[in-house]
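Showing subunit A:
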Amino acid sequence: GGADTDTTATGNNGLEKTTLKVGILPIADVAALYIATERGFFKAEGLTVKPEIVASTQVAIPKLVSGSVDITLGNYFSVLSAQEAKMANFRVLADTFQAKPDVFDIVVKKDSPIQSVKDLKGKKISVASFNSIGTLAVDSTLRANGLSTKDVTYVPAAFPDAPGKLASGQTDAAWLTEPFLTGVQKDMGARKIADTMTGAMADFPIAGWTTTEPTLSKYPKTMAAFQRAIVKAQQIADSDRKAVEKVLPTYTKITPDAASIITLGAYPSTLNATRIQRVADLMLEYGYLKAKMDVNPLLVPMPQ
Partner candidate 1 sequence: MILSRVARGAAGVAVLLVAAEVAGRTGLLDTQIMPLASTVLAGAAGLAADSEFLHDVSATVEVWAEGLLLATLLAVPAGVLLGSLPRAETALRPVIEFLRPIPSVALIPLVALIAAADGTMKVTVIVYAACWPVLVNTMYGLHDVDPVAKDTMRVFGFGRLAVLLRVTLPSAAPFVLTGVRLAASVALVVAISAELLAGGEGGIGVYIVRAGSGYRIDLMLAATVWAGLIGLVVNALLVRAERGLFRWHAARAGVTQ
Partner candidate 2 sequence: MLDVVNLTHTYGSGPEAHRALGGIDLSVPEGQLVCVVGPSGCGKSTLLRSIAGLVRPTGGEVRVKGRPVTATPDDLAVVFQDYSRSLFPWMSVRDNVALPLRRRGLDRAARRTAAAEALAAVGLESAAAKYPWQLSGGMQQRVAIARALAYRPSLLLMDEPFGSVDAQTREDLEDLVLAVRGHHRMTIVLITHDIDESVYVGDRVVVLTRAPAVVAADLRVDLPGPRDQIGTRELPAFVHLRSEVSRLVRGRPEFSMTPSQIDKE
């Protein structure tokens, strides 16, 4: 029954499927998706997009494979390691989010003796998970400051739990993003000791709209329609902060007040192979990939 209503072979610009389930996280990264919905870009393409929360990219992968979601917000780091582990054959439809200064910082408690990255030696630092953009970012920051990964202990802690662990002394430092950064600075006077998105990681690509090769070849037109709609929204998100601030409180628990002060990243509207290749190369450099990976085959060109 469901297939009949979801899939129409003809009509609607010849889309193979009109309803798309898209895995998201309730964070600023996916603002463009909500802008596209709000402004009717999907509707114009004949698409209905149903966002579904996936707690992490790792969990989203089996859901993509089983068809439980059609597209997901995929952080490049996880997508590339999963690609190497042959978990699936991924395809990136569009870029989603890109780092900017102070989007990912390392913070410590107000009264912490830690003053700079060098003081982190021998300390515990919380990251959202192992083997992630977080560890890569901290790795690169450490190296830039003459330390190495071995000099610290990574402690996995979900972002919402990290401030508590920092405050109670279970960790010495935390790698955080918004809205937690603003939150901990305001609530407990936490101190930033480093912006991790600098140097090798400056303007680092964070995540893209991701699907798998079988899904793409099954629904090429649908995916193209999605690409067209989302890119329009990415452009708006990138150029009009107010648009992002407006949709943020609708799908997250970030209050309008907080939305107006938090630091936002960039919302790229082109899928640039050179930039994404940077992720693969840096991952290889830090040992997160075993072999050099060419990201080109993974990127789906923008339809005309």
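If you want to know what made the cut, all candidates are chains of the complex that A comes from, given by their letters.
The definition used in the following text is that a residue touches a chain if its C-beta (ideal position, glycine included) is under 8 Å from a C-beta of that chain, and two chains touch if they have at least 3 such contacts; residues count from 1.
None of the values given here were measured: they were computed from a predicted structure.
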Handout entry: Direct contact with subunit A in this complex, candidates 1 or 2
Key = 1
Completion exercise
In their shared complex, candidate 1 is touched by residues of subunit A numbered 23, 25-27, 50, 52-55, 58-59, 61-63, 65-68, 158-160, 163-164, 167-168, 179-180, 183, 187-188, 251-255, 258
